[in-house]
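Let me begin by presenting the structure, written as structure tokens, before commenting on it.
With one protein chain held back, the other chains of the complex are shown just where they sit.
Labels run A and B following the written order; every chain starts at residue 1.
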Amino acid sequence: MKRKWTPFFLLLPFLGIIGVILVSVGNVLVQSLGYIPAFGLTRLTLDYYRQIFAREDFVSALQVSLRLALWSASLACVLGVIIATALVRLKKAGGGVLSVIRLPILTPHAVVAVFMVQLLGQTGLLARVCYSLGWIQDFSQFPQLLYTAGQEGTILAYLWKEAPFVAYFVLAFLSGISDTLGQAAENLGASPLRAFFLVTLPLSLPVIGKAFLILFIFAFGGYELPLLLGSTLPKALPVQAYLSYMEPNLRARPAAMAMNGVILALSLGMALAYWAAMHALAKKVGGIR
Amino acid sequence: MKGNFLFKFLLALVLLLILVPAGQILLWSVAERWPWPGLLPESYSLRTVKELLFGSAKLPGLLGSSITLALTVGVLGTVVGLLTARATQLYDFPGKELVSFGAFLPLLVPGTVFAMGIQITLIRLGLSDTVAGVVLVHLIAAIPYCITILTDVTRAVGSSLEQQAMVLGASPLRAFLHGSLPSLMPGILSSVSMGFILSYSQYFTTLMAGGGRVKTLALVLVPYIQSGDRALASIYCVAFVGSALLVFFLFEGILHTVSERSRGK
Partner (left out) sequence: MKLEIENLKVSYDADVVLPGLSLTVQEGEFLSLLGPSGCGKSTLLKAIAGILPPSGGCIRLGGVDITWQSVHKRGTVVVFQDVRLFPHMTVLDNVAFPLKMQGVDKKSRRLAAAAYLDRVQMGGFSHRLPGELSGGQQQRVALARALAAKPRLLLLDEPFSALDENLREDMRTLVTQLHREYAMTTILVTHDREEALSMSGRVAMMFGGRIHQVDTPQRVYHQPATRQTADYFGDCIYLPGRVEAGVFRSGSLALEVPVSDGDFDLLLRPDQLEIGTGPCSFRVEGCSFRGRDTLVTFRDEQGNLWKKPFPGTPAWAPGQTLPGFIRVSCPVLFPRLSQEKD
């Protein structure tokens, strides 16, 4: 009798935590549908969603965030995999080099923002190096990377922190595949490049896909970096949502929650796409030992 | 072998890109004047250091409370992670797969959305603007990582040592403490340090749940960055990264000693 219920008791704290998340999600959904009794709103409606899609600032914020998420997640994954491959190839999968690569993971976004300003700003280190090399004569000649509508600075900032994360995340798996199956492929006549693309990479896709998913949602819903490095207009969606949330006019609250709802919907949509892709992949591969 | 040169170059570039900014903020934090286009500051000053140590931000107290909060999250996250990992790895029950999905859930809900959504509940529970509320919210963010780390370790260690101990007469609790716990230590330390880092770096969730009343170093950092006083912002960054690294390396050190000792056993 005791044995049967033990796992349930062990899981109680976990279930509590899940409960909290679900409550939060529930709140977002309910409020976005217009149900906030404290403010006297009791009718469930999709109006707020319709409203925000008609707003210029929301639509451009959505585009900005999508752009940001897609670019930073993709580039971080590509770079991260290349770094991990370099580590495996050069047999540096442990020790000093790895510790340095872990540093960005320990760095909070705000600090990363400072790094980027000091590195990429028009009066930043890169610009000063270009000046010393004689490539530019004045700082205005250095391209504007920060605070742009294209969010280049923010993307680079995410890259700085997330490429090492991907490298660290996929390293164990990638090296396992590379040292066994990748090696076998080379042994059978495949050049290291072909072995990587025909064997190691396809088999590592599930792990890389998971990293992509995590990074996409992270970048899509991220606040600090777009706030500190993004353009004043258009803003990223979470920044926009927060602004609406903090508006003194409480009637703007449902609209703010509708924005959060959209963020949630897209995150969940991405997750579903990932699971579907993994399912299809698993069928094709039939399991790796 | 030729391709290796390209990889070496790439890694060197990556290392450079990581270490140079770190060096930069060190310089910026003690720079008095560093106009364009100099590659090094023109003059140095300890103004920011004085401001940091004696200024309005009350660093020692702030540092202490931030680290304590983050450690609490780390420890709590590890406890929850351990219990959950035990349930999924050592027992069989219907719906086990849902647990792994559930563990992933916090990663699917961005921090901003979660924080804005939970605020009304925190207010109702009287937890808003409190340290407890902030700890709870940080815990949510840390859980997926703690569970992942501890699930792997729990699975690897298994229950064989505990079973052995119980067969020799130990109570279940003692069997766990003397049997499995030593082998789980590396994973536990890893999980605590991960939870610590995550909580220590949180900004938005601290802002929302703490309402600006609960002050952490990460929270205080952002207004300094927005202030435009580059030197001051830099020194606070240095304080943050320095303290984070110190605690992190402390954990690594303990981890190392523990692993060495268990290997000697």
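For the reader, a short list of remarks on this structure follows.
Following the convention adopted for this analysis, a residue touches a chain if its C-beta (ideal position, glycine included) is under 8 Å from a C-beta of that chain, and two chains touch if they have at least 3 such contacts.
Source: prediction; values computed, not measured.
Every visible chain touched by the undisplayed chain in the complete complex is listed here: A.
Of the options A:10, A:125 or A:199, the residue whose C-beta touches the omitted chain is A:199. In the complete assembly, the contact with the undisplayed chain comes from A:181, out of A:181, A:243 or A:278. By the touch definition given at the top, chain A reaches the unshown chain through residues 180-181, 183-192, 194-195, 199, 202-203, 284-289.
The working rule: only the chains that are shown with their structure count from here on.
Once the centre of each chain is set as its mean CA position, chain A and chain B turn out to be 18 Å apart.
Residues 3, 6-8, 10-14, 17-18, 20-21, 23-28, 31, 38, 82-83, 85-87, 89-90, 92, 97, 100-101, 103-111, 113-116, 118-119, 123, 125, 127-129, 131-132, 139, 160, 163-164, 192-193, 214, 217-218, 220-224, 228, 238, 241-242, 245, 256-257, 260, 263-264, 267-268, 271 of chain A touch chain B in their complex.
By the touch rule above, chain B contacts chain A in their complex via residues 3-4, 7-8, 10-11, 14-15, 17-22, 24-25, 28, 36-39, 79-80, 83-84, 86-88, 91, 93, 99, 102-103, 105-114, 116-118, 120-121, 136, 139-140, 143, 147, 197, 200-204, 218, 221-222, 225-226, 230, 233-234, 237, 240-241, 244-245, 248.
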